[in-house]
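A single structure is presented below for examination.
For this view, one protein chain was removed and the others were kept in their places.
The block that comes next holds chain A.
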Amino acid sequence: MLLFCPFCGPRDETEFHYLGEPKARPEPAAEVTDAAWAEYLYVNANPRGEAREIWLHRTCMDVLVMTRDTATNATLSVESSRPA
């Protein structure tokens, strides 16, 4: 599988590390219900088709937000997680 890094271009999947789905971390801890925290930890959309995913390109260590098709493994778009 070929993935894309906005800095390094198309690269082999072995250079990347999957980090999970984009989620807002619920906090502060004292105000977060057990259920909301458990959802943050364990509940994922895991869609078939278009999915938003966080990846790390381990070659340049940039954290990326990818939109991929999980059925075809095609990368639809990719951007750095950091503001320009």
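Some observations on this one:
Quick note on the criterion: a residue touches a chain if its C-beta (ideal position, glycine included) is under 8 Å from a C-beta of that chain, and two chains touch if they have at least 3 such contacts; residues count from 1.
To be clear about the criterion, contacts and distances are computed from a predicted model.
This complex has a chain not shown, and the name its UniProt record holds, of "Putative ABC transport system ATP-binding protein", "Sarcosine oxidase subunit alpha", "Cytochrome aa3 subunit 2" or "Biotin synthase", is "Sarcosine oxidase subunit alpha".
Although one chain is not drawn, the whole complex shows that of A:Cys8, A:Ala38 or A:Leu76 it is A:Ala38 that touches it. Summarising the interface, chain A meets the missing chain with residues 1-2, 10, 12, 17, 19, 26-29, 32, 34, 37-38, 40-41, 56, 58, 61-63, 72-74, 81-82.
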